[in-house]
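Taking it in order: structure first as structure tokens, then the write-up.
Here the complex is missing a single protein chain, while all its other protein chains stay put.
So, chain A:
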Amino acid sequence: MQPDQLISVSEFCVHHHIEITFVQTLEQQGLVDTILVEQSVYVQPEQLPRLEKFVRLHQDLAIHPEDLDVVDDLLERLERLQSQVTRLQNRLVFYEPLES
């Protein structure tokens, strides 16, 4: 992928008023993937919503970058459980009589 199709991490950090080290920490924790092109660091556009979510969690809730992987893990679990609840609710309808 060409750099013009990628998001420059330094531009992203300027826009969101965060340090480059923030993205580096996320990268080290395996939360986002970065790409090095001619000594500049980029992220793929698909990574942007995820990256922005981490920025919001960090800035709005003062969550330390090192702790974001725990939050991310718990959110993933929450999402899985919500899907499971929906599936079970769909099945429960089958066994419970409808209230008229």
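The rule we apply is simple: a residue touches a chain if its C-beta (ideal position, glycine included) is under 8 Å from a C-beta of that chain, and two chains touch if they have at least 3 such contacts; residues count from 1.
The definition used in the following text is that contacts and distances are computed from a predicted model.
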| message | Leaving aside the chains you can see, what is the UniProt protein name of the one that's missing? Options: "Branched-chain amino acid ABC transporter permease", "1,2-phenylacetyl-CoA epoxidase subunit A", "NAD(P) transhydrogenase subunit beta" or "Curved DNA-binding protein". | response | "Curved DNA-binding protein"
| request: Could I get the residues of chain A that touch the absent chain, sorted low to high? | output: 11-12, 14-16, 45, 48-49, 52-53, 56-57, 59-62, 71, 75, 78-79, 82-83, 86-87, 89-91, 93-94, 98, 100
